[in-house]
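Before anything else, here's the structure in question.
And now, subunit A:
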Amino acid sequence: MSISYYPGCTLKTKAKNLETSALAAMAELGIEVEELPRWNCCGAVYSLADDDLIHIIAPVRDLIRVKERGHDTVITLCSMCYNTLARANDLMKHDEEKRKTINMFMDEEPDYAGEVRVVHLLDYLRDDYGWDKLKEKVKVPLAGLTVGPYYGCTLLRPREVALDRPDKPTLFNEFMAALGATVVDFPMGTECCGSYQVLGNPDAALKVSYDILNDANQHNIEALALTCPLCDYNLGRRQNLMRDKFEGVPEIPVYYFTQLLAVALGLSPEVCHFELNRESAIGLLKDKNFLKEVPA
Partner candidate 1 sequence: MSTTNEGSGAVAAKVEAKLIPIHVMGKRYEVPESLTIMKAIEYAGYKYIRGCGCRGGVCGACSTVYRKPGDYKIYTGLACQTVVEPEMYLTQLPFYPALRTTYEFSELEGKPEEIFELYPELFRCVACNACTKVCPMDVEVLDYISALKRGDIKAAAEISFDCIQCGLCASRCFAEMPQYHIAQLARRINGAYLTPRAEHLKTMVANIEAGRFAEGLNELKAMDTDTLKKTYQERELEPATAGDDWTPKDTRYL
Partner candidate 2 sequence: MPYPEELKQLIKTVESTRVERVERKKKNEEVPFLSLDQRAEMLKYHPDVKEEGRRELMVGPSKGYRIAHEMADLLEARSRVDPAKIDLSKIDYETDVLVIGGGGAGTAAALYAKNNGAKVIIATKLRHGDANTMMAEGGIQAATKGHKDSPYFHYLDVMGGGHFKNVPELVETLVNKAPDAIKWLESLGCGFSKDADGTLRTIHGGGTSRKRMHYAADITGAEIMRTIRDEARNYPNDIHVIEFSPAVELILNDKGHCAGAVLYNLETEEYIIVKAKAVVMATGGCGRLHIQGFMTTNHYGATADGIVMGYRAGVGICFLHTVQYHPTGIVFPEQAEGILITEKFRGSGANLVNIDGQQFVNEREPRDVEASAIIKECIVNGKGIPTPTGKLGIWLDSPMIDMLQGEGTVEREFPGKFILYKRFGIDISKEPMLIYPTLHYQNGGLDFKNTGDTSVPGLFVGGEVGGGIHGENRLMGNSLLDIMVYGRIAGASAAAYIKEKYEDGALTLEHVVKYNKEADEAGVPEDRVAPMILPDYTDPRIRERQLTAHYVGTLR
């Protein structure tokens, strides 16, 4: 085993469905990962917004844990965690002055200079595993499911850590296509979901989320796939609120990409914890006869 797995806090609580489905899927794919025995919160992306080194400490400490394990790669599932860890890593690799300060500050830890590679499961599947090999593993092709890949911001911005070209990404499309789904691009698929604005300006965030859903609906998209618990919250869990505020809000089930992966690999729905999704999520998959067995 040479890959560390960094889960992120939300995946241990509210977004358990992102983690369990991913772990099951990776096991099925033969991707061996080991959850870091010691890790702390990634620090979360908003704190990297200004030039405040103290907020780099948390992600760098996690990267040092990976190095301590003797691993050269750490895999993430949540795009926020990916973004935070990757940006901190980039800084440690390229900004000599800040690297020196941080290493001096964290004098209880070994020095770090960006030696670890931070990946997201999506780009790991593309670059290391390969779409062809993934296609071979698919037992239940998601044929007839029209999916909109929702990239959001943090997989594609800023440029240093972008997994694909921000203006016209194909990574998520290729992934969904490998699972056998019908992939439909929609213009709002790379727009921000409202992110943390949901705390400070919930009405504005709701409008942004509504626009995204509406756009997806107009492109006849049946379901959204995404990579981030905060996107899931804004686009999935807040659909009922949108309905109170706006006319004609479509019911669109929202899935973590790992849940659709697990389903396509023919794994038990148990590992997907669909009870944490919108009710329509499991319903749609049942209608399409994708589920290996239906949990009681």
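Regarding candidate selection, all candidates are chains of the complex that A comes from, given by their letters.
We adopt the following convention: a residue touches a chain if its C-beta (ideal position, glycine included) is under 8 Å from a C-beta of that chain, and two chains touch if they have at least 3 such contacts; residues count from 1.
Predicted model, so just to flag it, every value in this text is computed and none were measured.
K.L.:
Quickly now, which of 1 or 2 touches subunit A in the complex? Give its number.
P.N.:
Of all the numbered candidates, the touching one is 1.
K.L.:
Can you list the subunit A residues touching candidate 1 in their complex?
P.N.:
7-10, 12-13, 38-41, 43, 47, 54-55, 57-58, 61, 106, 108-109
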